[in-house]
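All protein chains but one are shown at their positions in the complex.
And now, subunit A:
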């Protein structure tokens, strides 16, 4: 490391340390000012929620002076009012997932003054989170997401009691954690947790505000509302009523693979907070009539940005909330439902034979030793990935293009990307991100029978990830 960059790194560390210290001091100060000296600093050690703090009304008014000031703008709304504010103050809301949805959701819930805000997440803050997970920050990289988000929310509103559950939600702990709250927000990112949270909410009769986002699309639905017992027709549908079968694991894209635009997931998290605030502030309905369930679709790319869809009610034969459901809290805790098995696991692709694959280092050596070596290197990643960085000379034909019919190359004709001048026995190497799609593409090319039957068609094992590891450490792999 050069002296200058070493010094810069040192300074960065010092600044981060000083900022963390400053945050702690500010927190202490605001707690002193609001009269909450023992703030939940070390709640991560014990996950018990204290009884909702009794509303300490020293005088004749139900809220404290500072609370009237803090919540003035929402107190004057008919949908909140003083009754709604008191309900918010005595409510315990659980946010499962402290990521792109959970950060804005928790922030607005804290701002609105919910009494207890539970946060569940087992992950730590990474730099790739920061473009969308707005409560975390550069100086918090490596910190528990739950601690980071709790710190943010307490800083925003020290009156909110944040309870830190620094663990992923599991069948073993779900019942105990969910039971302590009135409303649950599903801010997670995988089908397994979505089914688990829904089942726990059905069993414990909690309304569930569920949202998800990917690329430029988002979805929002309020489930199990009203939260009637299993088998009751008065309850709203659960996640399983809407999606009885999980999607095949190959069809599930994460934000890491598919990408996500920050404001898209932000919008969905803010909407979750809104639905939760509405649910709590409104209080129990005068007549327990189920509102018609609806699914809100948000699309930043489409013509109609927001679209509300009428949904079905409870499914009488639902596995979780149906009339003959055998799901119980004990069964859930004992692992009767295998969520991982139910949702399936993506198995690694093993299509090519070992002799049809070469390592990134071997490919690099081969090209270096034989300048002008006649071959084609086909990069089947998306255009965006290819544009960020690629191996010199690679031709980009995205995998999805490969799946399109009529792209040429069928029945021995030459596809557009294959140079006419290339000898018919010149090898073709396929590369992708991590080495799965490249196998499928290579096999497909073999079946297309381009060129001579002696042509080698294979792939680079491990894709660009391996290229970064074995050949070019500076490669911007994402």
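Keep in mind that, in the parts below, a contact is a pair of C-beta atoms (placed from the backbone, for glycine too) under 8 Å apart; a residue touches a chain by one contact, two chains touch by 3 or more; residues count from 1.
In the analysis below, contacts and distances are computed from a predicted model.
Protein name for the hidden chain, per its UniProt entry and selected from "Elongator complex protein 5", "Ubiquitin-related modifier 1", "NEDD8-activating enzyme E1 catalytic subunit" or "GCS light chain": "Ubiquitin-related modifier 1". When you scan A:205, A:299, A:325 or A:396 for touch with the missing chain, the hit is A:299.
Per the touch definition above, the residue from A:67, A:151, A:189 or A:459 contacting the chain not shown is A:189. Although one chain is not drawn, the whole complex shows that of A:84, A:168 or A:218 it is A:218 that touches it. Summary of contacts with the chain left out: across A:26, A:138, A:233 or A:307, the touching residue is A:307.
The missing chain lies against subunit A, touching residues 97, 99-102, 186-191, 194, 211-215, 217-219, 242-248, 250-255, 258, 260, 265, 268, 295, 297, 299, 301-303, 307-312, 400, 403-406.
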